[in-house]
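One structure coming up, written as structure tokens, with questions to follow.
Yeah, one chain of the complex is gone here, protein chain that is, but the others are all in their spots.
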Amino acid sequence: MAVTILVAFATAVLGLCYGLLLGGISRKVMARIHGRIGPPVTQNFSDLVKLFFKRTAIEHGGMFWLAPMFRLTGGLGVLFLVPIVVGRFSVVNISFAGDLLLVVYFMFFGCLGMALGAGDSGHPHAVMAVSRGLAQMSTYELSFSMVVLVLAVGLRTLNIGDIVAAQSGGIGQWNLVRYPFATAAAMIAFLPMQMAYPFSIVLAPQEIPIGPPTEYGSRFLSLMLAGRSIFGVAKLVLFMNLFFGGASNIADLVMKTLLLYLYPVFVSAVFPRFRLEQSVRFLLVVPTVLALVELIRVIT
Amino acid sequence: MDRTFTESDTGQADRNGMSFGTEMTEQKEKLLNILNIRFRTIRQRTIPGNIISLVIDQRELIPVAYYLRHHTGYILLQLISCVDWDEENVFQITYLIWNQNEKTQLLLSFRMAKDTAIVIPSVIPIWPHAETFERELREMFGVQFDGNPRQDESFLLEDWKGPPPMLRKFDTRAFSHERFGERPGRYSEDTRRDVGRKVGEYDLSRSISGE
Amino acid sequence: MKSAIDPRRTVRLFFGPQHPGVTGNMSVELWVDGDEVTKAVTHVGYLHRAFEKLMEQRLWIQNFPLVCRICVPEPDINEACYARAVEELAGIEIPPRAQWIRVLVLELARLGVNLMALGGQGGTIGLGTAGQWGITYRDFVLDLFEELSGGRIYHMYIQPGGVRRDLPTGFFKRIDRVLETIEERLTEFDRLLFDNEVFHSRTRGIGYIPDAWVDELNLVGPVARACGFPRDVRKDDPYEIYDTLDFDIVTEEGGDVYARAVVRRRDIDLSMSLIRQIMDRMPTGPISVSLPNLTRWRVPPGEVYTKVESARGEYGYYVVSDGGLKPRRVHVRGPSYVHGVTLLERMLVGANIADVSNIMVSLTICPPEIER
Partner (left out) sequence: MSEQKVYCNQSPSLPGRQRVGKIIAEIARANSLWVVAYGTGCGAIELRPLHTARFDMERFGIAMRPTPRQADVIIISGYLAVKTLKRVIRVYEQMQAPKYVVALGSCTINGGMYFDSYNTINQLDLYLPVDVYVAGCMPRPESIIEGFTVLMKSIKAGEATGWQHYIENLDYYRSNQNEVIPRWDMPTYNW
């Protein structure tokens, strides 16, 4: 029991640090694309500490206070439910090795809590961004759940551990190879999940600066930064488990998650932002059709 | 009013050493003849180059503007400006109009006495974007425009109290000095001494503050 | 318009002044219904420095370092306008080399401004890479200005009676290098911006200006040229030596944000070709005429309106002299004066809230011109 709690705690801390580090790396990479030197990779750590030690004198009601908690909880939930390393030495936090649907629910949970809190902040930009974000989320969650359905039908299981085990036999067994269309759909849905351009219509600095966190200052923002980092890592681990054969050791984990993390960075470096209806149309058509094709392939 | 005006304008024209009617293209002559026939145009003065300066009677602004906009090529309003001749207690309102076809510039101006609260008819029906110019003149000179719906909205200044700032009798330096203060040591004597050495006993600060 | 607004469904939104998407320090008050703007009112005056009042307080020559502060992105047009106005009033004929150098400086400034405007056009719809690159290329032009005049932004170079100092030795070589660098970088830039499907989908048909408005509101510069109207002071009323240069006015059809971006892109090429022509044909000789004792300089009375073509359109100075030590009246007319207030208030009605900053940047509204 104690060991489990210890491992869970270590997972949370390490996930946080790794997420912050990944954020720093992505800022560095983006700066290099711009031709700049870029911030040190440890930039997000100092941001986190600085924000945590700032004065907080904003009162917007209960939900406003709770929203960063929701986000953090969502991130931690996903992180704990997903088996991180499966192999000789394996890190599986919650012993029943959670169900994929529960993970999807937790991914909803964070965003919804964020939406409620932002709505409570009463800033028109935040409200607009929330409506945008919910509209967009419903679209990409549709295609993502269809991908989940594909995996469920194809592999006869919703248990992430079993899904990872099913593709343990080398690259040929990965779902990337087995279900290429589903993987493509999921990777397209991965962009709006990571708020990457061209789907980054929620935090649109030139249109509605800057969306839900407009009113969120010092400590709230540090909590949200932590939540976002953990959430990001959890999503990376989830996608790695679902399509890229999981991780059998730490080096494997780091390499796969790093590559997965850099993919949205490169995409958002060269694309402007969609308008809301354009984004929704794209997300409703392309990934959904891909997932449908895969579903038909799997069923027949 | 007309008399004062004519004198001053003749004076100006002669000081400029400008000869009336020279260097005028066919279209310019035609336009000026028509305007002379149809309107009580007080004086036209042609500045060398492609600029016509046309001085009209203030009561005829709208007819002349309408005629120019709809019967000639002078359709592009560039600027509405106001000059404060406070010695003569007169405002000079100038409309700059550009003729794209003949590539000629028209300075349509008239003079109005300041003290009598004359209301200038707005040219918004003829040039919609005149609204902004008139708003600015209203704020900066206190000139009234009749028929401008937004002329009392504040344009550049916010909660401005006191005289319209662009009037020449408004001393911006004194106002700024007593309202915003002045950091001690801003004027360094040595620079003034240098300037004095260069230009004799001429005092630069006096030239800034205006004789 | 008031009647079209339903208070129960409308959010009143202040777009600026503290807003990353607004061009400079101005604000647009929007009445938003869902995502659609039902009414827009421009609020300016955040940058009002009362230049026209200050010019009446200063000597003719003391205004020369002051005028360039009016328009921050492109100061040289102010210097050129003011200098030409004073020369026209005082009947000064400046030497030919000074005219050529002036045109060279004006074209370099236009090149830099258009680079920044293109970058801003990309950046305002989220393509941060384009914004970064465009402003970085502009820095090369600023280096030339720094070598020429000592200042990056405010040059105070074009003074009444000529220019302040002669070109440094080997200046043309460095201009050539800068132009080559910018040209080769611009191929990549075009692939990033103009070959981008999302950029097309964000800019085509957005911010459309009907042709009727061009004459009705006297739209100038790239805004009019993007509607197919060849409005360009360099051709309409050639100043300095533009009539001896060989170029065609850039026009595009469509009148939307995309057309304006393309006009700016082609203006960059035009400026480069003009700069090359000037460098080939630059005459030798004096660079300025000697002026009278500047502290006692009385400019003969009269009124003039001089205009030059800025990167945003016609930029004019209406100067009235009463024969005194100081100007009687200087009225600055920037192109943004109409674009930023009347035109913008018309264009934003019915626009999507996501396109407001897109439209504003495509007009390259420069608030200091409106407010002075």
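Remarks
Order as written gives the chain letters A, B and C; numbering starts at 1 within each chain.
Definition applied: contacts are C-beta pairs under 8 Å (C-beta built on N, C-alpha and C of every residue); 3 or more make two chains touch, one makes a residue touch a chain.
This structure is a prediction, so every number in the text was calculated from the model and none was measured.
The shown chains contacted by the absent chain are A, B, C, with contact judged over the whole complex. Considering the whole complex, the residue from C:39, C:53 or C:164 that touches the absent chain is C:53. Listed residues C:41, C:92, C:135 or C:349: the one in touch with the omitted chain is C:135.
Within the entire complex, the positions of chain C that touch the omitted partner chain are 17-20, 24-25, 45-50, 53-54, 57, 65-66, 69, 72-73, 116, 132, 135-136, 138-139, 142, 152-154, 368. Across the interface with the omitted chain, chain A contributes residues 27, 31, 34-40, 43, 45-47, 49-51, 53-61, 122, 205, 209-210, 213-218, 221. Counting over the whole complex, chain B has residues 157-161, 165, 170, 172-173, 175-177, 179-183, 186, 208 touching the chain that is not drawn.
One rule holds in what follows: only the chains that are shown with their structure count from here on.
Viewed as a network of touching protein chains, the structure reduces to a simple linear path. Taking the mean of each chain's C-alpha atoms as its centre, the chain lying closest to the overall protein C-alpha centroid is C. We define each chain's centre as the mean of its Cα atoms; on that basis chain A and chain C are separated by 44 Å. One simple way to say how far apart two chains are is to compare their mean CA positions; for chain A and chain B this gives 63 Å. Touching two or more other chains at once is no residue of chain A.
Touching of two or more other chains is recorded for no residue of chain C. Only residues 11, 13, 19-21, 32, 35, 122-129, 132-133, 136, 192, 196, 198-199, 201-202, 352-358 of chain C touch chain A when the two sit together in their complex. Looking at the complex, you find that chain B touches chain C at residues 12, 15-16, 47, 50-51, 53, 75-79, 81, 83-85, 92, 94, 96, 98, 100, 103, 105, 107, 127-129, 131-133, 154-158, 165-166, 168, 170, 172-173, 199, 202, 204, 207-211. Residues 44-45, 48, 50, 52-54, 56-59, 62, 215-218, 231, 236-237, 293, 295-296, 300-305, 307, 314, 316, 318, 320, 322-323, 325-326, 328-329, 331, 333, 337-338, 341-343, 371 of chain C touch chain B in their complex.
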